[in-house]
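Excerpt of the complex: some chains, original placement.
Going by the order they are written in, the chains are A, B and C; count residues from 1 in each one.
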Amino acid sequence: MANAHTSTFSAFKATLKRDLLIAYKRKNDVVNPFMFFLIVASLFPIGVSPEPERLSLIAAGVLWISALLAALLAMDNLYRADYEDGSLEQLLLSPHPLFFMVLAKNIAHWLVSGLPVVLVSPLIAYMLSLPDGSYHVLFLSLLLGTPVFSLLGSIGVALTVGLGSRGLILAMITLPMSVPVLIAGTLAVQQTQNGASLLGFLAIMGAMLLFALTLAPLASAAALRISVN
Amino acid sequence: MWTWFHKLGSPKWFYDISGRWLPWLVACMAVCLVVGVIWSLLFVPQDYQQGLTNRIFYVHVPVASISLAFFPLMAIAGTVSLVWKMKLADVVVKVAAPLGAWFTALALASGSIWGIDTWGTFWVWDARLTSLLLQFFLLIGMISLRSALEDTDAAAKACALLSIVGTINMVVIKYSVLWWDVLHQPPTNFTVDNSQPNGPEIWIPLVIMFLGVYLFFVISLILSVRNEILRRERRAQWVSELAAQ
Amino acid sequence: MDQTTSATSKQSPAQNQAVLLQASELFCERDDRVLFSGLNFSVSRGQVLQIKGGNGTGKTTLLRMLCGLNQDFEGTLYWQGQDMAEQEEAFHSALLYIGHRVGVNKVLTPLENLRWTCRLQREVSDEQLMSALAGVGLRGFEDSQCHALSAGQQQRVALARLLLSQATLWVLDEPFTTLDVDGVALLENLLQQHAARGGAVLVTTHHNLQIPGLEVLTLG
């Protein structure tokens, strides 16, 4: 029997398309992460202080932490449904390198859950009275940082996908790993307010992204093989 | 009384009767809005406010006050739909959520635009603004829930329940936010306008705008209800007859 | 608990081209219970091998081991005469596995589900997909979301893959559950045809299959 195989690239595309389609069908997969981001960010004026002066001191940190938590909550969707309905087994048994399949899923996931958060961030920054000159720094650093959250989160989800109560384990695995990105991101915003060069920070965050992009899918793939066992 | 009640529950009856009312309502709204807009833009004395942006007052106040009506509206419709299983009531609950989100967004937007001029910023964390923002979040949550539950009947019940719980909550939120605001910071200049001398030349156009915007609200509600009715009853005979015409 | 089957060959990896999958001296224990030890068997082209055994005797475990989804076991697997570990890609290209969880996403429609699972292996056109769905009795359901399908209909979505597959080895774990009488007949027919075309089938079920030339491996 002749096997007319697809190239890895077209399997990659098929997986990417499928995940975007699922997100589109669920609709709220797209709306929710940034709504969550908005809600969490607005808990701070309520819980801490509504005064602009005090808010502007914590704005950068609050935005980054909210983005991290939004990424974390959105992670849940990444492999869960596939695990439960058996699609994940099909993915593992496909003849293509799992690395690319995982990458396709991660990219789809970031496009749906991470990008909207980045895009809406300036608005919320304004509501939290972020100092004037920092908007582009915040935007660029989130653009580089949120994909890292997705990639790292993916490892955590992959490790915990077979467990009953992942939500929190996931958080405990993912949050500590994300701390370097959080530090780089908030430092970037705070330091450039004090005149530091933007480029240095962006270079560091870019390096983190590249690093995560090449290694994290490998780790996720390995973790998935373990979880499905 | 009960026959009337059941008639009201019948989508077809509502579709027919609202079809007859609509032209009149639209005509009234058009008159009010045209008169109101022209009056408030051109004939209200300029002296007490600086610049034209402040004319947004005539949009902001009616829109904001209507957006506060959505949760009570949905709670009543939701109760009717849960208790008497009236289909029309669920249609109202369903279409009111996105409509309410739009009105709330409009109130937030018009207020923000106004704020840029008067406060120098489009946002402050003040009681009224914060509670409206929270209402906006809850409405979006409700819309997401509705779109996530594919089964129409389950979605109807779930949203009816949520609108009741949400209304109770909005009341609690209003009080708590007020309390928080009072304790936290000095009152903002939000009250500036209350101290204005409100002569008839200011409030008459406001009343007309109020009427116009209220009619706009009623008409959009009716239109979306009619739309949803057609979607739900698309296989009913009267709809196919309608489509055939 | 040593087991051999009709299809067993204790010799070294078969040179015979027809032998697709060969298992040698498999040993597996779970939770301190030995499920099987010294298990030898092979699957050749043209063969339908049913794995039988009571509940909990290790049928599912065995199938997952063979596919590489479960790696906690001792013994060696050969794919077309060579060690499986080095043949993974070739094996995966020739394998179609439908497990207990059939791999059907609840939000997508049967058509979209089938499209993706097929595209993981090869390009298929939408007409082919539609006719496969019609072939398993889902005409008219192509565009309903799968969560609105009955248990048996969801099973049928997964089975539609069999109509499109060019894989040589089918590994099916209890594919008959929730199928109605027609569905059972349809599936039996498919298995038989696949074997006749030179494919091989490994299937677990508690049904008595009506397939001529069926071979049985009993566990436990």
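Quick note on the criterion: contacts are C-beta pairs under 8 Å (C-beta built on N, C-alpha and C of every residue); 3 or more make two chains touch, one makes a residue touch a chain.
The structure presented is a predicted model; accordingly, all values stated were derived computationally and were not measured.
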{"item": "Copies present in the complete complex, per labelled chain", "value": "A x2, B x1, C x2"}
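Quick note on the criterion: only the chains that are shown with their structure count from here on.
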{"item": "Arrangement of touching chains [line / ring / star / complete / other]", "value": "complete"}
{"item": "Chain occupying the middle, per Cα centroid", "value": "A"}
{"item": "Between the pairs A-B and A-C, the one where more C-beta pairs touch", "value": "A-C"}
{"item": "Centroid-based (C-alpha) most distant chain relative to chain C", "value": "B"}
{"item": "For chain B paired with chain C, centre-to-centre distance based on mean C-alpha positions, whole Å", "value": "57"}
{"item": "Cα-centroid distance, chain A relative to chain C, in whole angstrom", "value": "36"}
{"item": "Chain B, residues touching no fewer than two other chains", "value": "none"}
{"item": "Multi-chain contact sites of chain C, meaning residues that touch two or more partners", "value": "145"}
{"item": "Sites on chain C touched by chain B in the complex", "value": "145, 147-148"}
{"item": "Residues of chain C touching chain A in the complex", "value": "67-72, 89, 92-95, 97, 99-108, 112, 115-117, 119-123, 145, 166-168, 197-199"}
{"item": "Touch list for chain A against partner chain C, complex", "value": "1-6, 10-11, 14-15, 18, 21-22, 25-26, 81-82, 84-87, 89-96, 228-229"}
